Each structure stands twice: as C-alpha cells, then as structure tokens.
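Below is one structure, written out as structure tokens, with a few remarks after it.
Left out: one protein chain. Kept in place: all the others.
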Amino acid sequence: PVPSAAELQAAAASATPHPAELPPLDDATVRRYTFTVTEAVQEVAPGVTRVVWTYNGSSPGPLLHGRVGDTFEITLVNEGTMGHSIDFHAGELAPDEPMRTIEPGARLQYTFTADRAGVWMYHCSTMPMSQHIANGMFGAVVIEPANLDPVDRQFVLVQSEQYLGADGGPTDATKAAAAIPDIVTFNGRAFQYDAHPLTAAVGDRVRFWVLDAGPNAALSFHVVGGQFDTVWTEGAYSVRGGTGAGTAGTTGAQTLPLLAAQGGFVELALREAGHYPFVNHQMSLAEKGAHGVLLVEPA
Amino acid sequence: PVPSAAELQAAAASATPHPAELPPLDDATVRRYTFTVTEAVQEVAPGVTRVVWTYNGSSPGPLLHGRVGDTFEITLVNEGTMGHSIDFHAGELAPDEPMRTIEPGARLQYTFTADRAGVWMYHCSTMPMSQHIANGMFGAVVIEPANLDPVDRQFVLVQSEQYLGADGGPTDATKAAAAIPDIVTFNGRAFQYDAHPLTAAVGDRVRFWVLDAGPNAALSFHVVGGQFDTVWTEGAYSVRGGTGAGTAGTTGAQTLPLLAAQGGFVELALREAGHYPFVNHQMSLAEKGAHGVLLVEPA
Partner (left out) sequence: PVPSAAELQAAAASATPHPAELPPLDDATVRRYTFTVTEAVQEVAPGVTRVVWTYNGSSPGPLLHGRVGDTFEITLVNEGTMGHSIDFHAGELAPDEPMRTIEPGARLQYTFTADRAGVWMYHCSTMPMSQHIANGMFGAVVIEPANLDPVDRQFVLVQSEQYLGADGGPTDATKAAAAIPDIVTFNGRAFQYDAHPLTAAVGDRVRFWVLDAGPNAALSFHVVGGQFDTVWTEGAYSVRGGTGAGTAGTTGAQTLPLLAAQGGFVELALREAGHYPFVNHQMSLAEKGAHGVLLVEPA
C-alpha cells in the first residue's frame, strides 16, 4: 500500500528531521571518515515499512564538505548481509579497486583528493545500482568553489526516490525500471521540512546546495515566493548576483534544473517574513514528497 | 477514451487558436489586470470532454508582459465552485497572504514588482497543484531583459499536459502521478498551430518565448529546418547571435531544453519559404500534440 501525502506528512511530523544545514568549513586539509554500512527496516508511514541500506545509519549518508585540494580518507565497513561499495564522484581515480564491492565483514580504504569544486554525488555502486541507491545508499560531497559570495544561511538538500516493494522489503524493481516512484524526498524523508521547516530571518541571504541522487528522476528546484539571483550548476555560474551570462540588467531564475547525479547551488534573499515552500516543480513529484518549507522570521 | 492524434488535429482545425503573438510593449509602469476564475467543460475532441479551470476563460491565462521595474496589480476573483489561488513566479514576496486560497465569491489583490527579467510561470497553487495546473490554471509573465536584439516576429508558447479522467471530469490523478499524459499542448490545445500556422516572412528574424508549465513533462523545443543562433534560459544567454559562451566561430543550438516551470527564448532567421514544424523533440510528446507549424511566406 502506498501511503498518501497526508500519511507521509503525519509520519514526517513525528520523525526527527535529517539535518539540512551546511556546517561551517574548518581548516583541515585531510578529512577522515568511517562509513559503516548497515541494513534496517524503516517505517515510512504508519503500517508501511521498507528496507533501508545506509552509510552510518542515515539516508542520505554523511555530508562531506571541503575545499579544492583537500584529501578525503574514508574507511568503508560493511556490516550488512550482502556486498556493498562506494563511488565518490568527487574524486578522480580508476574505479577498479576503490569502488569494488566488499563482502559482509570486510572493510576498504578509499582515498581521494578533491581536485574540482562541485556538489558531487556518492553512492553504492554494487549492482543493481538502482536498488542500492533507492534503498538509501547515497550522499553528497560539497567542494566549495573559490570566492563564494557571503551568505547568512546554507542548506543542503538531496533529492531521492523510493519505489515501495513488499512491506518490509526492498525497492520494487519493476517500479524502478519504469521510473515511476511512490515517494520522492529531500534528505530521505518525504515532506519532513513541512513539519520541521528550515529557518532564516528577514534580510538573510540563503544558499541551497542541491543534489539529485536519483536513481532516476529529474529535479526542477523552486522556492515559492523567491527568485534565484545566483545559480551555479556543475562547475559554472549561469546567473550571479542578478547578472546573467551575456545579459544586461537584473535577471534571475525560477528553478535550478538537475538530472540524476547533477548538483549545484542557488542563492536568494528574503525580504518578508513568511512560509516559503521549496519544491520539485515537477508537481507530481512534489506531491509525492519533494516539498518542504523555509520559514522566514522577522529579523 | 483518449483521442487519437488525427482526432485532436481535426478538433484543432475547427477551434479558434489561442493567440501566440507577443503584443508590443507599451510604456506603462503599472499594469493592472483582473483575473476571474471560472470552471467549465471543454470539448477536447468530438465526444471527449474535460473540465477546465481557467483565469479569464482561457488556458493559458492572460499573457503578462513588461519590463524590469514594472508593478503588476492583479485582482483575483473566484467565480468557481471551489477554492483557487495564484502564484506569480515573477514576483518576490512571502507567499502566505498573496498566494492564499480564496473561496468561491471571494477576491484578492495581488501586487508584485518585476525585479528580474525572465519568462516566469504563474499558476493556481491550491492543492493538489498538479490538478489545478493540469486543469488549466497557468500562464506566463514575460519580463524582457534589457538590450534585446531587434526581431521581426515574436511568439509565446506555453507547454502543458492533460491527463484525461472521466468524460466531462477533471484530471485523472493516477495518470498525473505517473506523469504519463494523454495530451500535450502548446498554448492549451493540441496541434492548434498545425491547423492555424504561425506566420513569418522570408528574411524575418523570429523570437519564440517558451515556458514549460508542466505540471510534469520536460520540453526539448526544436524548430524543424531551423537552428537557434540565440538561446536565453532562466536569466542567461548560452548562445547569442551565433556566438556561444567560450566558443570561437559560428555556433548554434538545435533545442531549448526546459524542465517544468522553466522558461526562456530562442531566435532564428528564416531564409526560405516553407512550413517549419516546431515540436517538443521528445517525440512521443510531440505526437500527443506538442507540435505546430511556422509558415514562412515569400517576402
């Protein structure tokens, strides 16, 4: 049984939201993590459960954050019941060894240097990948481009899809193959930031880092009531500070468009207090859960 | 029963086409409109009807057009049987009051200043939005960027999808959730500009302003026989006058790519008389109606 939007919203209200704030960047140049893979059953809505496979117990997995030139050392530990692996788009290297599937009980050291700025996806690359990603094995690595403009608030949102199979079971392969998801989420749970809004104050400048983890769906990221005066996608600005490439006068964007495995960021300034929904403007996906609220409070 | 392409084409031939020309811009700086919401039954093809919910009786609703800095004052009047609302992407403001749902018989004043150039979507934002959009409640606000190059002809095309439910009824929610439309249109009716082509003369420079209103589908906008020497999307040029960003020599684009709620414009010059189809080059969507003709006549 596929839960309704109301059921998903109720489940989100009683769940702890996944943190969406981007923590400040420290001055480390070597960043070490242990990613432990576990498998569990998650309640999606009252009476509806599914298998989740995760890095460190959450989906998305740990948020990695650094600068160009930083080295990341990740120890992958497989405490699951089947083979798993990891592929970091943030690093350039031959996949053969570092991305190989490791058996339950095994561990693997994965080291990469972040040579290029980006909002990079990581994910389990064990076949079938649509299963491993849809079951929860994905996350983001934010490597900041140089000379970012100062902002007051920074959030990270990772979109992903869920294809419900038998109760308590994994992703329905037929639904995934058809790319018709039951649930679409920001940061792993449908509608969680409706129940638990992200917050900012009037006058704040806000940056959203956004990654589309898929496995399949696109994302047309929009903030209701807002306009993006800055859009950076996959290595390049199209609009910055209200100035668009080749364009005179003040301009902006209504959405950040991403296909699966793309990332970017947008910035906007909020001049009035209120509730600003953020959505995948592919509306049927917003209605399946790719929807939240930015609550702007008086300064 | 879903009408065939031939049935849709026959219906378009006997219907009055939605105007596609962009009217010239006057010098007003405050632009006032009344948007009256009504609900009606529309004949899609002989023997096939559906509910349409509209602003001022047409879908898309009124085309708004102005410059950066213009103020728009819209009075929304709900003469329908249920709650409706409006969200203008063209303005930046807290959604709480201006985008609220108003009951039948109510009215609401919505004022925004167009701070940024763009081809902005507007739509009913009453839940479920996929219903209100697919039933016809959407339109475009064209805020011209400064220093546009002169052109001879300007058209506005808004793509939207239809998901047929019971005869005379509203959008089929299951089809919409699966994002598999029955009909895809430019300016609200499938194939209408096949029966009633848009026209230009040889030597004319033509600009198409294009908005993808969704609720879900993407648009890969192409003009058969033409190449775009200018592409502007969501605030930025990628190619202008045959010069692409970072690119030596003459270049161009075969499509303008838009996800739902994105807009932009393209320009092309037509050197020979003939029939130039314009399509969503996602071919199955063109075959569902996202197809028309630009007729270029001898100069």
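As written, the chain order gives the labels A and B, with residue 1 at the start of each chain.
The rule we apply is simple: a contact is a pair of C-beta atoms (placed from the backbone, for glycine too) under 8 Å apart; a residue touches a chain by one contact, two chains touch by 3 or more.
All values derive from a computational prediction rather than experimental measurement.
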Sole contact to the chain not displayed, among A:21, A:73, A:115 or A:152: A:115
Absent-chain contact - pick from B:29, B:109 or B:250: B:250
Contact with the hidden chain (one of A:156, A:200 or A:260): A:260
Residues from subunit A at the interface with the omitted partner, ascending: 68, 87, 89, 92-97, 99, 115-118, 120-121, 125, 128-130, 133, 145-147, 176-179, 214-216, 218, 232-238, 240, 245, 257-263
Touch residues of subunit B, complete complex, unshown partner: 5, 180, 218-220, 222, 224-227, 229, 231, 238-239, 242, 244-255, 257, 268, 271-277, 281-288, 296
